[in-house]
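The complex appears here without one of its protein chains, the remainder shown in place.
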Amino acid sequence: MSLSSADVQSIAHLARLSIEDQDIPEYARNLSDILNFVEQLGKVDTKGVDPMAHPLDMAQRLRVDEVSESDQRELFQSIAPATEAGLYLVPRVIE
Amino acid sequence: MEWETVIGLEIHAQLATKSKIFSGASTAYGAAPNTQACAVDLGLPGVLPVLNKDVVRMAVKFGLAIGAKVAPRSVFARKNYFYPDLPKGYQISQYELPVVEQGMLEIELEDGSTKNVGVTRAHLEEDAGKSMHEDFEGMSGIDLNRAGTPLLEIVSEPDLRSAKEAVAYMKKLHSLVRYLEICDGNMQEGSFRCDANVSVRPKGQKEFGTRAELKNLNSFRFVERAINIEVERQIDLLESGGTVVQETRLYDSVKNETRSMRTKEEANDYRYFPDPDLLPLDIEPAFIDQVRATLPELPDEKRRRFIDEYKLSVYDAGVLTSSREMADFFEAVVRESGGQAKMSANWVMGDFSGALNKDGLEIGDSPVTPTMLGQLLQRIADNTISGKIAKEVFEAMWNGEGMPDDIIEKRGLKQVTDTGAIEAMIDEVLAANPGQVEQYKGGKDKLLGFFVGQVMKLSKGKANPAQLNELLKKKLAE
């Protein structure tokens, strides 16, 4: 697997990462190396093997439905880049 | 060419829990922005989700109510995309293994026939926050109070063939979730939302046409209008040689048109994968049994029972069971009235519903209780008042004047049943209208109504109509 510059750009877009143009070839090379390295998995016979998502065979625990959190807006927004009237501000969302 | 419409609905029902699906923050509607967004809802670094038990209970309840399969093991996955109302950059949802699969909902069509609509799946997920577009100098404001509110997304099969069927299905579902007390159904507040997948195909063709997904259909009326307008658009497009593009379209209720939306993520590559912060959701048979024991009588069963037990028409039973509150109110009135089922049905659907509509009230806010209405119907049945007077008493009750007996007493509305008193009034009327008496006796039978009216007027409507009729005929025959 060898990624082109265009591949790198489209992955970076999907991940919302700005990448400097001059860095693209190096990313392409590094990412291709990594993908080539992991591609050895393709040769492994995994027929009938269940995918393993968690190290432990446990089921989800359930929480009792009760309100346990109180308003901490002031604290949480004290570390926010931009707020107004209790809202987080972002460049205009167009729908 | 003749076209056939194919519609599938995706309904998002907010589950009526106290706290959020994965955090202990309140789900109450209408709080000041971001005061109900806790560390987990905000996706602060290091926080983790823990699943709310009631959310699972409600999903199971829904699954049982539509005769669906409740998955013994379901899995939460992450749906990855960037949007400011989505704090973590992914939505926790269920993808490959939903909690509920393969259910069925029976809807009634206008011609009185019924139709089974398949429910493909219902899965649990978290709601997103809201973007406020009022201008903060070119910025949008994000309120994350709604982020993490539990949603049950109910996906139908593409079984619906018209906007009317779609609305009937949606109404049925709306009624059901309220019956089950798993969703408050408040469409204004966004508790019950609908997206519609709409396509058309030449009649007789097996393959589906390309579909458009319609968003923002937040009332039954809009669903119907949006689907109709979209079907028209697609047919026009196809008939003029164009093709339908698979896309998301927003319904504009002001202009009554649908328009293409900028897609959230152009490539639409959500990179679903099992959420490693949550373990598989195992639902034991014992839990399902526990939930089954709490299932209320469902609308269809109730409707059948109303027809059997109260001898109601199919239509009346349908109206009275359209909501659990309405059905409960009706049954309470029947009880309080001493079993006057037909009369209870007429009054609940007639004057009572009319008064609610006029004042824009819900059943729970009604000033008239089943006890009051029941007593009123008893007074009609035992001839204390006539049906006509009863309307006056009802209005007085509605305006807070108390129990029917008190109103009848205070206003002196009791029917006159004393034969002597009625005879005296008849005599007075006949004496005052000798001409008419002559004509009646000469064969003009229709004048009987005139005499009844005159006596009623004299009695201020209180004379017992049956007695009056009988006595009047006897007098005139003398």
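Here the chain labels run A and B in written order, and each chain numbers its own residues starting at 1.
Assume a contact is a pair of C-beta atoms (placed from the backbone, for glycine too) under 8 Å apart; a residue touches a chain by one contact, two chains touch by 3 or more.
Here, contacts and distances are computed from a predicted model.
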| item | value |
| --- | --- |
| Complex member absent from the view - protein name from UniProt, among "Multiple sugar transport system substrate-binding protein", "Integral membrane protein", "STAS domain-containing protein" or "Glutamyl-tRNA(Gln) amidotransferase subunit A" | "Glutamyl-tRNA(Gln) amidotransferase subunit A" |
| Residue of B:I21, B:L279, B:L356 or B:L471 in touch with the missing chain, whole complex considered | B:L279 |
| Option touching the unshown chain, where B:A25, B:L51, B:V244 or B:V334 are the choices | B:L51 |
| Contact set of chain A toward the excluded chain (per top definition) | 8, 11-19, 23, 27, 30-31, 33-35, 37-42, 44, 46, 49-56, 58, 60-61, 63, 72, 75-76, 78-82, 88, 90-93 |
| Interface residues of chain B (partner: the chain not displayed) | 39, 42-51, 78, 80, 82, 84, 87-90, 142, 267, 269, 271-273, 276-279 |
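By definition in this document, only the chains that are shown with their structure count from here on.
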| item | value |
| --- | --- |
| For the chain A and chain B complex, residues of the former touching the latter | 10, 14, 16, 53-54, 58-69, 71-73, 76-77, 82, 84-95 |
| Chain B to chain A touching residues, read off their complex | 17-19, 23-26, 32-40, 42, 44, 50-56, 73, 75-76, 82, 84, 131-133, 136, 138-144, 250, 261-262, 265, 267, 269, 271, 274, 276, 278-282 |
